[in-house]
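Omission of a single protein chain aside, the complex is shown with its protein chains in their original locations.
Take a look at subunit A:
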Amino acid sequence: MANPNGVGASVRRLEDPRFLTGRGNYTDDFKRPNMTHLVHVRSPYPHALVKGIDASAALAAPGVVAVLTGADMEADKVGSLPCGWQIHSKDGSPMKEPGHFPLARGRVRYVGDAVAVVIAETKDQARDAAELVVVDYEELPAVTASTRAVTAEAPQVHDEAPGNLCYDWHLGDKAAVDAAFAQAAHVATIDLVNNRLVPNAMEPRAALGEYDPSNGEYTLTTTSQNPHVIRLLMGAFVLGIPEHKLRVVAPDVGGGFGSKIFHYGEEAVVTWAAKKIGRPVKWTADRSESFLTDAHGRDHVSHAEMAMDQDGHFLALRVSTLANLGAYLSTFAPSIPTYLYATLLAGQYKTPAIYAEVKAVFTNTAPVDAYRGAGRPEACYLIERLVDIAAGVAGLDRAEIRRRNFVPASAMPYQTPVALQYDSGDFAKNLDIALPLVDYDGFAARKAASKAKGKLRGIGFSTYIEACGIAPSNVAGALGARAGLYECAEVRFHPTGSVTVFTGSHSHGQGHETTFAQLVAERFGVPIENVEIVHGDTSKIPFGMGTYGSRSLAVGGSALVKAMDKVERKAKKIAAHMLEAAETDIEVKDGRFTVAGTDKSLGIGDIALQAYVPHNFPLDELEPGLDEQAFYDPKNFTYPNGCHVCEVEIDPETGVTQVVAFSAVDDFGNVINPLIVEGQVHGGIVQGIGQALLENCVYDDESGQLLTGSFMDYCMPRADDVPSFTVRYHEDQPCTHNPLGVKGCGEAGTIGASAATMNAVVDALSAFGVTHLDMPATPEKVWRAIQNATPALAAE
């Protein structure tokens, strides 16, 4: 009988009881004896010289312990925050990589750039005193829009990056694309903006630094998705602390969505300050601070063209994109608009030739880096909007033009013209499931019914593909990654048969404590409650690259499988010895080790006990213990794919768009816990709908101020903004190159949803001659589009 808590079961999450009873342990929940509180003094200007800092009044304020500045860090030889990915421009030159210091040195480059910190006995005292720090700024002209940053008159953000250019990169075969365009019967064109977003994990970032003078050890507790990466970056590059003297703990983390991958200056500041003042130092961001300083996402401006033959077959795709990287390079920023974006521009289509150019620029805004999907939503949105326009140009139904151009399942593995090799996927099947699911044939009738009520109705598709489980380390290295991208797992059987798994993956909502335990329960037949998953602590876990890019199960889960393989191999040898049989005669099933053809068998618990009490044990052949570790380096990316369909109703009087139905058909390969997978899809979809209809991060290009710096100004999706969803998946196309056959589900919802939603909005407005609207489709924007329609169309 299948294990009721094994693979494929919707096991209720093991981590939930602590969260539901208020016993989660988030960074800000930690208190230490003698702990101090740190508050930042941040630049109110987008660009300025710091001529001087007068901390005397702050130092005299009640409870203040210290005021520290960039000069203090410089005196202590604190380094620049490193960038983890290097891109080379078309001409072969390396990207511009200006210094990025935890506390500014002489010049600030965005509103929120940290200038000084105040440390006090209480947070209120630190806050009060921070108001008393007098900073002498000399304002400089600033630029926040990428389109202006590239103009000749634009203010220069960094002296070492002329024209504000970080890099000018390209991918693909330009000559082949130009030749195909020369032959084209039809060309579809689009200009679009992928709007800037603020990730807004509900737990604001926080960091707690400690220093133990008795052994010279530092501990950083931080809201991170990848504590080992932080240890490496901060230890080796910023503070010069060797790994064995630096422990980084990422305890319960309240959502990340990419924004907690990166090494932020505040982590270095609290760690450094803890030693300097000899007391623990805690910093927790206010939400306003998160808006200003968390790495933002997206912010692309693109032009794209699709060449087609007479029948609407895609011949070539040409894309040029301007990407805003903000004021400094965040940890993985350069990779997002390049290798996580342009490599996905084939989408699900067999477009034979693709050429993409990407210019990345510095501006006086918060750094921009990975946000859920990271490059892939930008690619999907561009392709899927362009395909809708192409359908209009070629006179084809929007489902039909997709079907006509899909890479067929029979072509797998499929080498795209933009570097990736898709291993598996049946895109037509996704669409075949989706069309009846959403009653596509009945849409015309629903549209007519809406019209009778005075409403406009639209339907939109997004047939997306993405690349997850980043990545074979040698490939990533060749593309500019400055780290490996394997994962590590250790499986430790204890003498009485319970199991602790140490994983380098990190859970900040994904439910690894359940899913990973299911894998162990399935493999060894142990009760799931006897399995504990430990993550997020460099002092416990051998190593880890963390969780992002939907990689945990595909890479971290595969490492776990490898470690379990090793455990099983050893257990088999022990069983053979105990059962006095040849190893080759031992059959293993669900954690039972049986001599073939007999009823002589042992459970894994018996073997574990013998491994630790080795009285009847092959000591000359094996070491005691049952504790194995493995690293897994992925062989390829994984390629989750699917078909999202959105249906909207628009009130032409108000411009309000309502999502009336949203369906997702996904191929995530094999699914371990359907309940968790569906939850990931729901959450992802709402972030995608949020981008399409509600969310927009806006800087005023004139003043350089962030206009959307709170939940009052930045429109987060709320329960009454979205409907319930129809979510389906199939498991017919497992990943071919990892042992679990899994592809990853964490980002797919976000990647597919914004394009499906906007395609539906534009479809609803097509009667008014609208062919494109930039996100978010706010009521005002929709209303104006209707008002600006040609009177003849509007009157219809």
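Please note the rule applied: a residue touches a chain if its C-beta (ideal position, glycine included) is under 8 Å from a C-beta of that chain, and two chains touch if they have at least 3 such contacts; residues count from 1.
Here is the rule we use: contacts and distances are computed from a predicted model.
One subunit of the complex is not drawn; among "Putative spermidine/putrescine transport system permease protein", "Sigma-70 family RNA polymerase sigma factor", "(2Fe-2S)-binding protein" or "3-oxoacyl-[acyl-carrier-protein] reductase", its UniProt record names it "(2Fe-2S)-binding protein".
Note that of A:Met412, A:Val656 or A:Met716, the residue touching the chain absent from this view is A:Met716. Note on the undisplayed chain: of the listed residues A:Gly70, A:Pro280, A:Gly425 or A:Gly509, the one touching it is A:Gly509. Screening A:Gly6, A:Gly172, A:Gly591 or A:Gly684 against the full complex identifies A:Gly684 as the residue touching the chain left out.
In the complete complex, the hidden chain is touched by one of A:Val41, A:Val67, A:Ala201 or A:Ile261, namely A:Ala201.
Residues of subunit A that touch the chain left out of the display are 12-13, 15-26, 28-29, 31, 124, 200-204, 252-255, 257, 286-288, 508-511, 675-676, 678-680, 682-687, 710-712, 716-720, 722, 724-725, 749.
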